[in-house]
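Here the structure comes first, spelled out in structure tokens, and everything after it is commentary.
A single protein chain has been omitted from the complex, and every remaining protein chain is retained in its original position.
First chain written, first letter: the chains are A, B, C, D and E, and each begins at residue 1.
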Amino acid sequence: MSKLTHFDKKGAAHMVDVGGKDVTEREATAAASIKMAPETLKLIQDGDAKKGDVLGVARLAGIMAAKKTADLIPLCHPLALSNVSVDFTVNEVESMIEVHATCKLKGRTGVEMEALTAASIAALTIYDMCKAVDRGMTIVETKLLKKSGGKSGTYEAS
Amino acid sequence: MSKLTHFDKKGAAHMVDVGGKDVTEREATAAASIKMAPETLKLIQDGDAKKGDVLGVARLAGIMAAKKTADLIPLCHPLALSNVSVDFTVNEVESMIEVHATCKLKGRTGVEMEALTAASIAALTIYDMCKAVDRGMTIVETKLLKKSGGKSGTYEAS
Amino acid sequence: MSKLTHFDKKGAAHMVDVGGKDVTEREATAAASIKMAPETLKLIQDGDAKKGDVLGVARLAGIMAAKKTADLIPLCHPLALSNVSVDFTVNEVESMIEVHATCKLKGRTGVEMEALTAASIAALTIYDMCKAVDRGMTIVETKLLKKSGGKSGTYEAS
Amino acid sequence: MSKLTHFDKKGAAHMVDVGGKDVTEREATAAASIKMAPETLKLIQDGDAKKGDVLGVARLAGIMAAKKTADLIPLCHPLALSNVSVDFTVNEVESMIEVHATCKLKGRTGVEMEALTAASIAALTIYDMCKAVDRGMTIVETKLLKKSGGKSGTYEAS
Amino acid sequence: MSKLTHFDKKGAAHMVDVGGKDVTEREATAAASIKMAPETLKLIQDGDAKKGDVLGVARLAGIMAAKKTADLIPLCHPLALSNVSVDFTVNEVESMIEVHATCKLKGRTGVEMEALTAASIAALTIYDMCKAVDRGMTIVETKLLKKSGGKSGTYEAS
Partner (left out) sequence: MSKLTHFDKKGAAHMVDVGGKDVTEREATAAASIKMAPETLKLIQDGDAKKGDVLGVARLAGIMAAKKTADLIPLCHPLALSNVSVDFTVNEVESMIEVHATCKLKGRTGVEMEALTAASIAALTIYDMCKAVDRGMTIVETKLLKKSGGKSGTYEAS
């Protein structure tokens, strides 16, 4: 028998039964950091609604992707997210953009996968928008920063 | 005027016109590597159709995600992919699973984003399947390994 | 700082947090009116399950589109609609079909966009079904007729 | 027997067989104009990547909706669009924003519905972003401006 | 090594590479037959655009489902179907409705799954529309009737 909750006693994948869980306030924040050539970073920083707003496009892509999580991750529950936000921090020292995505829900299951999906797709959209000038961009870290709510309580990345 | 092809002269985002490009054989391979606790890696390695096949689920999630790329990445063209495959390499030294995704197309535009999306969603699915035992898993690198076909020719990651 | 609720203090688009709003009965009705040549209107009026039921197809398209609203309108919340209906009124004087769409929800956010999306897609479907005989059909007015429920209360178009 | 191509001899709806049609260059442009209070128009005009870029969000929504047309309009063919662009013209005299959407394809069927869907969803997104300050905004005209390619040739709205 | 084409040498599922296959005219027809109480059949037969057109709704559901096949069947290729039609035959002797769905494509892979998906979803929609009066309805046979085109040639059910 697997210790992994997404499998039943016979090893078959299933969508975990959350019907018995409490409806609580749940929140999760995930990060994805994309490293690039300094000139690419400058192109993005110079952009705005007039010159081409890479981060505006990536933010929307992340928000919309959060809503598609149950379509993408096979065993995720469909959720009625109450809030999604995606923010960017430019790290000039590392020539990197850090994407932070936060999702919230009043519900029976956590929203970690929604936050991770939003951050990942936002970072991939930055890649798509800039790949013609910098194919070597790399997402150097994608991870859960924190989550709260539910029986397993609060988690914060060390 | 932006140097980024996804914006027009006025800085407005648009889906690039690929109508004038040649139909050629296009291929791309992307990688995403997810690092985890050694016990988590062992759980995944022990899994199979009887005990819970994490990698089998992640592979399918990656393949299906490749087909949704144009739905996720705002300025990507809808494509009739001719082939998608997703493979895993276990790196015990680093306690890491490396996802490799390859996409092919006979068409007018490249399939880098499809390969990157497949690799990313496969890695996120591994996270989802194992997060109950290891919330600290981190995708430490997501990048394009190589692409070929089209006017910009062949690219290989250094 | 923007007065528009879909942007945060820094001007970044986000999905508004509705977690703190009350669950109330919400309802909205929207209209879209499509004008056409009198012969086109007659073709549609003569249609039925035997001769081709344009309005039956358009009604279903509208109902199904209401369920996709959160997929289409970037900052809309995913909602579990409790009811969707789409009706048609033939206005022979104006040679026009008026689409009315009504959506209901017990939830934390309004359903105006769902009603507007249903009415718009139903009208576009009428266009699609008849465009081979009348490419000049025009949707002359799409608007919210009324909405109720929630903190902002009842609105009725003047 | 119906004169409408979307029905067969018995009046049953079907997706028209386009297998025998030539692959030609097809293009269509549609417009949707949304009228609003002058203060609402000013809010949108003042917006940018720093204060909230309503039109940037609406443009992306329109582009992404064009790719979903076959999902929304029941009898539309799935198409591999080669190009989608969405532009806005501010008409201060009429206190109105005019959305223009253009789609292109090398294929066997026209792209009128894709252009109309893009324009409609972009206009509805403007409504969504501003509805908290102006619920009376109205899309006063949605129509095909021109289309070219295919057996039925070129059409231009009078 | 599996004899099943959807697995590679190592037993991993993949989307078969069809890039090397010829573009030929492909067609497939599938059937699904749903048996019901005679009174239920009579309700459906009496229905029309005025009294409730069960088969009109089921036909559209089938056509739209054909377009979603690659979203539903994990290893199916995304296809630009050129034609989809769904028809119904009432079999009063057996108290049964037979759904026939036909799909066509000029492409590199067959459309059997598209035809089977269209027939299945049309039959399930009949179930949905009538389940309040007859929960015991049963789809007694779903199968491929014939397919043509491609290297494997023509198949006809015996």
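The rule is short, and it goes like this: a contact is a pair of C-beta atoms (placed from the backbone, for glycine too) under 8 Å apart; a residue touches a chain by one contact, two chains touch by 3 or more.
Bear in mind that the values here come from a model prediction, so they are computed numbers and not experimental data.
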Over the full complex, note down every shown chain the hidden chain is touching. A, B, C, E
Chain not shown: contacting residue from E:Ala61, E:Ala80 or E:Val99: E:Ala61
Considering the whole complex rather than only what is displayed, give the residues of chain C touching the chain that is not shown. 25, 56, 59-60, 63-64, 66-68, 78-87, 104-106
Hey, which chain A residues sit against the chain that's not shown? 8, 12-19, 70-71, 74-75, 77-80, 107-108
In the complete complex, which positions of chain B touch the hidden chain? 47-50, 53, 55-57, 60, 64
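We take it that only the chains that are shown with their structure count from here on.
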Please tell me the distance, in whole Å, between the geometric centres of chain B and chain E computed from their C-alpha atoms. 31
Based only on mean CA positions, could you tell me how far chain A sits from chain B in angstrom? 15
Name the residues of chain B that each touch 2 or more other chains. 12-13, 60, 64, 68, 71, 74-75, 78-80
Touch graph of the chains shown: is it line, ring, star, complete or other? other
Listing every touching pair of chains gives A-B, A-C, A-D, B-D, B-E, C-D, C-E, D-E
